[in-house]
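Only a single protein chain was left out; the remaining protein chains are all shown in position.
On to subunit A.
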């Protein structure tokens, strides 16, 4: 009898100790060995960044030339004013614009510079005096009697960061400085809209983050045309020669790229890296049959048929296999001898002066004009010796390609308000204030994209508990968050160059973190599959333990019940 008692007690002790080991040692061990390694992410900072508050500030200097202010008004100058404008785009995004305007009178050297005969020369000499930092503007106010600007033009926008504003004479007689400033304000606002950031541009740059209902058809076309912000672009120049038997083409592409395209790309180097290559394609047809226009004795391509030109050619273009950067293709087509000369007609049957067209986010195609080619007559003589040598005038060709390149990169010029005269851009192909505008919108776009990427990555990692988060991903995320915070603060301070640089770093880190190959979620386990895996492992072990525990509990209860009547 004692042995069964001992046995029973031993059995109880065994069951209890097994249960204890399972619960105290087994369950934590199973938990730790089946959990995935997830490095720490700065989730709170990411949540802060999800609510994006962008402050953009620009410095404007308004310089009064002699004859624009009266002596008593002049006493109150120099003066500084600050204007703030707030816009709420949606519940997560808010924008605020700040313009710090400083008013002062012109120095003697600036007066001399403004005495030049034409506005362009005045602009040049003003630039030699002082160089404004990027993101800032200088507006020179000149009297009505000045002959710098033509009759119907009030504002001249220069190639750098200066503008000339002519005020009417009636404004300065007997009025206080405040009234004068209030009178000038609409004009200065217009200048700011053209030369610095405008609300439409900035909200267009936020399109990745905010679903904005499109304003008008023109803005949709503008937003679709330019390439999205990317750290690098590849530009390919292709010469298409469908008829090598008749034409032997010579184009000095290296010299042309070096002289005409490279200055623009060097100026754009803070925005992105560019790599250029060129190729010649033989026997590359256009894919559309041109029609013969007997009235002008030329072959014509209708604007409607241009859409079908690109696809057959694109298959032969090729691209750099090593990089994933967006590619801009610029094609120059020399029509074959039987279809020469070839001109593009627009919808109204007028010849297009550039003879070129471009496709949004792809590139441009140009058909050579006869006048831009040396050594070729309009019509071939009967006894011409084929192949004919053709030298292409690269300056004209590159002029068109440069205009297309500007459009595709987002340097667009909306029509300026009436009374404005915009100077033609210099040899670099890009005015300084156009570069500033591009830098503003690129910074905002980069910041918006990086915040969206980081926020959605954090959300994704939070939702799917099975994804492993390696240390390098956590490090990329942290550096992206740091760069974003720095970029936002630099934007607020008005340091455009630094803001763009930090925003580019933020984009790189966030993209690297989001597109890391290790973040692939292939571990979708529905609940019934989880049960199916664990039950055969744990059930055979747990059932005897549970049963013996139940037996112990029922015996203890029975003993307790037996004890009770004894007590009674």
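Throughout what follows, contacts are C-beta pairs under 8 Å (C-beta built on N, C-alpha and C of every residue); 3 or more make two chains touch, one makes a residue touch a chain; residues count from 1.
As a convention for this text, contacts and distances are computed from a predicted model.
Peer 1: Write down which listed name, "GPI-anchor transamidase", "AP complex subunit sigma", "Cell cycle control protein 50A" or "IBH1-like N-terminal domain-containing protein", is the UniProt protein name of the chain that is not shown.
Peer 2: According to UniProt, the chain not displayed is called "GPI-anchor transamidase".
Peer 1: Who touches the missing chain here, A:236, A:298 or A:404?
Peer 2: Of all options in A:236, A:298 or A:404, contact with the hidden chain holds for A:404.
Peer 1: Which residue, A:359, A:478 or A:495, contacts the hidden chain when the whole complex is considered?
Peer 2: A:359
Peer 1: Given that one chain is not shown, which residue among A:32, A:75, A:347 or A:564 touches it?
Peer 2: Looking across A:32, A:75, A:347 or A:564, the contact with the absent chain belongs to A:347.
Peer 1: Considering the complete complex, identify which of A:422, A:438, A:477 or A:499 is in touch with the unshown chain.
Peer 2: A:422
Peer 1: In terms of residues, what is the contact footprint of the unshown chain on subunit A?
Peer 2: Residues of subunit A in touch with the missing chain: 208, 217-218, 220-221, 224-225, 228, 252, 254-256, 258-260, 303, 306-308, 310-311, 314-315, 319-324, 326, 344, 346-348, 352-354, 356-362, 364, 366, 394-396, 398-400, 402-404, 406-407, 413, 415-416, 422-425, 427, 429, 431, 434, 452-453, 456, 460, 464, 514-517, 519-522, 524, 526.
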